[in-house]
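Just one protein chain is left out here, and the rest sit where they should.
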Amino acid sequence: MTTTDIKENNKASITEIDNLSKNIKIEARNIDVFYSEFKALKDINMNIYENSVTAFIGPSGCGKSTFLRCLNRMNDYIDGFKMKGEILIDNKKIYWKNVVVEELRKQVGMVFQKPNPFPKSIFDNVAYGIRIQGVKDKKFIEERVELSLKQVALWDEVKDNLKKGALALSGGQQQRLCIARTLAVEPSVILMDEPTSALDPISTAKIEELLFELKKQYTIVIVTNNMKQTARIIDMTTFYYMGELIEYDSTKNIFTKPKQEKTQNYITGRFG
Amino acid sequence: MNKTREYIIERLLFLCAAITVFTTISIILVLLVEAVGFFQEVSIIDFLTDKEWTPLFADKHFGILPLVCGTLLTTFIAISVALPIGLTIAIYLSEYAPKSFRKIFKPLLEVLAAVPTVVYGFFALLVVSPFLQKFFPEMSGFNSLSAGIVMGIMIIPFISSLSEDALYAVPKSLREAAYGMGSTRFQTAFKVTVPAASSGIVVSIILALSRAIGETMIVAIAAGQQPRLTLDPTVPIETITAYIVQVSMGDVPHGSLEYKTIFAAGITLFVFTFILNNISFYIKKKYQEKYD
Partner (left out) sequence: MTNATKNRLIDKTFLMFGILATLFGIVILCIFIGNIFADGISRLSFDFLESLPSRKPEKAGILTAWTGTLWILGLTTLVAFPLGVGAGIYLEEYAKKGWLSNILEINIANLAGVPSIIYGLLGLEIFVRVMGLGGSLLAGSFTLSLLILPIIIVSTREAIKAVPKSIKEAAFALGATKWQAIWSQILPASMGGILTGVILSISRAIGETAPLIVVGALAYVPFVAKSPMDEFTVLPIQIFNWVSRPQHGFIVNAAAAILILLSITFVMNGIAVYLRNRWQKKVKW
């Protein structure tokens, strides 16, 4: 099957999702990514919709994380990284030369695979993103920290220990703290790179619940390998294989009636 | 605004790093310029072949050989002390010693390298020389033997610590394979671990050599100030470094031939250590590639 066919398929399938906002938040056009000579992504085209949860799945090395990190330009510091094509967020080209990368990242937050709190207090972790913008107003910072911690349902657990080191928290708490830290900057998009893969099942469930709440306000893009558990909260799913976008459809369709053989094989566990 | 600040900071940090390059260039330039001045007055052939070094006397000779000989003699004595002891320590600590023992004694040994060298000079002249004179009564108070031995003690940690690092980095599976075939720890150490870590050990020895060649205060205090083309460890000699100190202690006017001699001596010393450092750097790079 040719690439154009795949594109046609994708367009067709998206119309099947009724309950989703049709506002395009992120638009990727003809994305090619190279690491030196290696071509990591081949001609990726896709739209990501506002206030949805969109998942990237695929075997490791398929390019899903690479694409995710293109969306907030985290790849900029990697030696030999080169990208062709355009990515638009809210109709603005994010790779345009006058874009201030730091401003972009305030708008597009990121949560990582392993919880990575700063070796500082819980409070300082959440306040960091606000402070580096030059905000000095103590009361404002305190309110924002409280709000963010409440959003991730961590406030009740830590409100008496805000001065405590963040590294003393459990893994699940750390990850929720990292999400709170991201929310405190007030992004509109949140990228998540396998956020639950390092966590136990109970912590994972808590984070999934959280995602369900967050998607009301944010556009969430998540790289995951834990499809069966998260199927209930993920609206759209994209399958990548060997640097190519193979199939993009509603999660339900991907799981119940994938159009591509490769997708089918992956979902049923025939390779991966 | 943010961008300009970031740019200025990066430039400033780059300047900090660039200072190291300026330092190297300056060292080479300074040594070369003064040494060229020296060689305009003294033939380079005399410098390399004359067997006497007497620039401060009325009958001036400018043969560097006695100073080189003194330097190599003390270095040889030092390494003869440091190599067997340092290597034994390294093997013992990495292959035999309990972890807790290693954790205490490795930093403790490194204290040996932290003691100021002028203190070692004191030991060599006032403790070791009198002690050795009990066995060799005809030995001079200033001699290369006691200076060399004390210098050897000083550089033990260079060999023991760096070699131990190299031995410790050898994968455990290699040792277990040897134990599995019934080797003793001694056999495992010398047939498996030491060969596997050999490049790291060689690097440590070269660094120790380079350190010994450039060491100044011990020899300036305890080895004497008499340039002499001899291998006799019981008589006073002079090393390149000690000569530079000797001249610097006096009042030598800039531009005089005596002033230039210390740079001619300096560039000789620099060439020795430069070669050794680059060999060790080269081995280290090659070895890193192999294991990473």
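Order of writing sets the labels: A and B. Residues in every chain begin at 1.
Just so we're on the same page, contacts are C-beta pairs under 8 Å (C-beta built on N, C-alpha and C of every residue); 3 or more make two chains touch, one makes a residue touch a chain.
All of these numbers come straight from a predicted model, not from anything done at the bench.
K.L.:
Who does the absent chain touch among those shown?
P.N.:
Within the full complex, the chain left out of view touches A, B.
K.L.:
Would you mind spotting which of B:66, B:148, B:200 or B:266 touches the chain that isn't drawn?
P.N.:
Within the whole complex, the residue contacting the unshown chain is B:266.
K.L.:
Would you indicate which residue among A:42, A:105 or A:252 is in contact with the undisplayed chain?
P.N.:
A:105
K.L.:
Can you list where subunit B touches the absent chain?
P.N.:
Counting over the whole complex, subunit B touches the hidden chain at residues 2, 5-6, 9-10, 12-17, 19-21, 23-24, 26-27, 30-31, 34, 84-85, 88-89, 91-93, 96-97, 105, 107-109, 111-112, 114-119, 121-123, 125-127, 153, 156-157, 160, 184-187, 189, 207, 210-211, 213-217, 220-221, 241, 244-245, 248-249, 254, 262-263, 266, 269-270, 273-274, 276-278, 280-281, 284.
K.L.:
With the missing chain put back, which residues of subunit A would touch it? List them for me.
P.N.:
Counting over the whole complex, subunit A touches the hidden chain at residues 72, 74, 77, 79, 102-103, 105-106, 109-110, 112, 114, 116-120, 128-129, 132-133, 167, 178, 181-182, 185.
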